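Omission of a single protein chain aside, the complex is shown with its protein chains in their original locations.
A, B, C, D and E are the chain letters, set down in written order, and residue numbers restart from 1 in every chain.
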């Protein structure tokens, strides 16, 4: 049987990824102290890998596809097919950012001031490239973690560090002087796998279902009844995310209007619809939106 | 920017209120040890207040609107606009009741027997008014709480106390001799705010979304297919909460019938619909019903 | 008022049964240290019974209906009406199985090898009948539990034991040599109750709602828009669980297609529908499917 | 190597027994879904057994010793050596009691009234013997559990049931008319094992350590300084659990007095000692008292 | 039988108080939704009261003794016997403080600046007295809680509020301009009860045991062996909390020295003792120190 080798990220995204696959339709059962979880699809074989190493395995063909951060794919300089971006994380929906930070009371205010300075980071290659492209000569050191502490201790002059909400940065009194790059979670594929029609189809189907499940977290279904003379007005109020479904109702001059809308507009839209003459408005949760 | 000052009740209703707003479409983030939580709507500014004091701040204009108990608005004698009633609470859906209770073995059996007696309560003004209107002369004392214990200890002859399920009353062996008033949670507004068109609109929209979310807790969606010759019978079985939506089905003489019904009639309605000839019945949860 | 006496199983199924009834529309409140829980339907009186004894009480009329395992009804040889099978349990959706197991290194490989041997089981009568029908002479002993340990200790030669996932069997290094029977949870009724029209109606309605709730755990709703020229192709892709509901859309040559499908086909079906030309596909959870 | 086969009770006492052994100096590690836990003493081999069956295995020599209830040893009529009583349980320190109970409004008030009646119990043999000895003719039926419900339902006239705090009895409105027997947890041994000097020594050492750990739960150490002229008075105040240890102090006419006392007398003893002239009183926890 | 009526504080101190009594030797079992918990001493009858009301009940004789804050006794102006101070609380061991706070950017910097201003507080009488004694004319308003928010909202100019760690004060950006008083938990008694010898004895014994338990939280036992020629040096190192107990050892010229020391000096004391020639030093926990 044909089988796709799929890499899942170990660490902070592991649980969220397994939950996302469950919503998408695949049940993954982690095995205690084992990096090869079971999945209820004989066409898939899963491995749990460090995000830092994922792109290398996808590039080399050890894995056909994998989920990892854009940052680590760049760090490794890996040559892989970008399939889709997956916006999910523990704390917020913002992309994570790699920033350059210095001590709060440092004289350094821009990246040019870093000339001749010492910088600590987990993202050594990307950082080196960044400064080289700008002809700023810096010494860059690999950090095993707890990187913020190093600039506080005076061990280094600046750090290149990842942050989502800036709370660790703030908790150490650091100041951000530059944003190096944004990163997000990506679904990537091996080039040969992408050229294999069966594998490409499988990868695209997985991407479709993952994306459909993620969409459903921020979109709800709305249904309402609208009299004929107000139909046009109501239709204009509805956001054009998808075209609404309009059906005539039996034995009346009313219409049933159904649509999907983003959760964050509902609180303004429903009052407008009510004012516009819609009746019997109901909102319901969705589990997938394609 | 225009902004509405909104008061949320501190204490037993605090968590339920924040959850209700989340369902309604507003995310409120409590801040540790701070009474001014964040809300994801720049048109709103929230404060957490004691329900006992809420109506005073709404009356004075410190707040434009607030959520509090009807009991405390009466206790304060505050002049505010009643916007809507919100039926939610921790334990049950019954209104809370302020009752008059005496020791289980007391000779007192009706409020007239309280003539000349001592009564302890947190609701001093309402209680005084209640007995004054009935020309019963009693001594009323403010209680900081644990009020039931006072009548057990013999410290007072009766108490005016709030209860939802009567379990604390029963646990102390007390006997209820009268119900003073029912109370419920209310959304109230300041008079000037109500006269300001922008603020009134904002208040009404919030009320609409809160109510729509509360409705959805007890109502579900039903959908079924019905052959033409049974349509009338089925329509008669459906409760008239909202008019059902009837659509003709393509290339058949069947109809699709959709409606919303109260959760507590479903277990009797579905068997009746089945017997009446409906097929393919599905039930689904709703998140708002307007 | 007429009342149906309903038995619920104590032990491993108790919590799951109460949750199933809640989904079906009946709220059951267990009372602390009491086997007669409250239920919010005056037409029902509930008792919690050991599954081992349930069928005897149903047979004798102490209960009008009850939920228990097929195995214990057979063990008791009770004469009761089979109403419906209810597939639910804690670990998996597979039926439980009563199997015959021996030590991993035993010489016994088939049931004939058990001639003259000693067997321990909780299911004494069914086991005796099984071996008698096959003319195999064995000594069968009642076990209070921890039965696997007995064959490990050498106390008996084989056991007849129930298993769902075989994990306890495996943890003791036992080998299964035969499957005696499959069992599942059943809704059974007393014969006289079944002949009483009111009681039969009530029992059937409960069975309908329980089954409708169980169905909804593995079925989702799908809705999509389909252009006229692709309607036939899309219809052929849809599984024939229930006939899809097709409605014409207002002022277009598109159709709205709604259907319910098993959760485990969704991940393959949605990509196929997308390829087939369906648009605006949404998936939503169901709470009952009749 | 010599090895003692030790049975531990499955069920409500299992966790408490493992904790008691840990205090006594043996670490028992339960294995998931396996009745043969590891123990950190190569001279011991543990099995988890149902208390109902323990005494039979001890009698037959399958186990050398075991911990079980006195009630089940009597029920089985097993011939085993009584080693020691172990007073520990989840709820209280009282012995459990097997009692005879009837409906709260029953006419039955004494055991003689049970003549000709039907009784349900898990303890069939002991109950039969009890009534036979008193020449009361009753019908006794085995119950799988939920026994209290049977007398409420009218299925039987009385039950013989075990209770520690009577709360389940009370929750069903039953009335106790007689106490059949008290039971407690016992450490019992096989007769041949007891005659083997090595095994008897091992069993006695385990019993000594278990008892020493149980003692320490209700006894604390007290130490104080006492001047010579008050020594006699203080010595008379001290309970005679163990003789106090009195040592002269260097270069003074004071004595150091140490003793162990039951926790429940400490709150009265310490004030008395203070009044009697003791100084520098300290209390400390003990982990074993032999 | 004689019985002492004892009041325990409801609210934030309730759990800590019950735990303290358990350490002291009395087991208090709260009853669900009842203010009269059980206690395992027939000479005591407990009531749970609001700390705000405790001193009034003790003064009036409704209670013989009670545990409450010094602040509320002063607020009520109650005449009661001070028995002992009990230093325990949830967060720290510091006394709580009632402070006067204003907005962070307020012009008010000292209490004199409050002349003519509005102040909100739960501690109305103490506050009024405080300002009257200093001839500062202020308007003082009762607050039901959430007091910090009032000065932030501009509703009042200052607040008199209780704080232990100042974290709520800081979270609202308030500035403390004065400390009104320190408060601590106190054990107080009714005057007549104190004059009754049996009651006074009982109260004093409870106070002794509570204090002995609290002492033990910050004191440990130390024991060591010391050669004769170093005994004097070691004795000088030991803090003079209690006189150490020195005993000669059998057949040697060493001494055994035992003492109790505060936990917070141990980390410096033990190295000093080691340097001074003490050997075999052991430290052990104490459960009471009188």
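Some points to look at:
What we mean here is this: a contact is a pair of C-beta atoms (placed from the backbone, for glycine too) under 8 Å apart; a residue touches a chain by one contact, two chains touch by 3 or more.
Only a predicted model underlies this, so the values are computations on that prediction, with no experimental measurement involved.
Shown chains touched by the hidden one, complex as a whole: A, D, E.
Residue in contact with the omitted chain (choice from D:212, D:227 or D:276): D:212. Annotation: of D:178, D:218 or D:285, D:285 touches the absent chain (contact as defined above). Although one chain is not shown, part of chain E still touches it, namely residues 220, 223, 225, 247-251, 256, 263-264, 266-268, 270-271, 274, 279-285. Touching the omitted chain from chain A are residues 10, 31-36, 47-50, 52-53, 57, 62, 143-146, 148-149, 152-153, 155, 167-168, 171-172.
Seen across the whole complex, the unshown chain contacts chain D at 24-26, 41, 204-205, 208-209, 212, 216, 221, 242-243, 245-248, 255, 258, 260, 284-290.
Rule of thumb we're sticking to: only the chains that are shown with their structure count from here on.
Note on chain B versus chain C: their Cα superposition corresponds to a rotation of 120 degrees, in steps of 5. The distance from the centre of chain A to the centre of chain E, with each centre set as the mean of the Cα atoms, comes to 52 Å.
Contacts with at least two other chains are made by no residue of chain D. Taken as a contact graph, with one node per protein chain and an edge wherever two chains touch, the assembly fits none of the named shapes, being neither a line, a ring, a star nor a complete graph.
Pairwise chain contacts present here: A-B, A-C, B-C, B-E, C-D, D-E [touch as defined].
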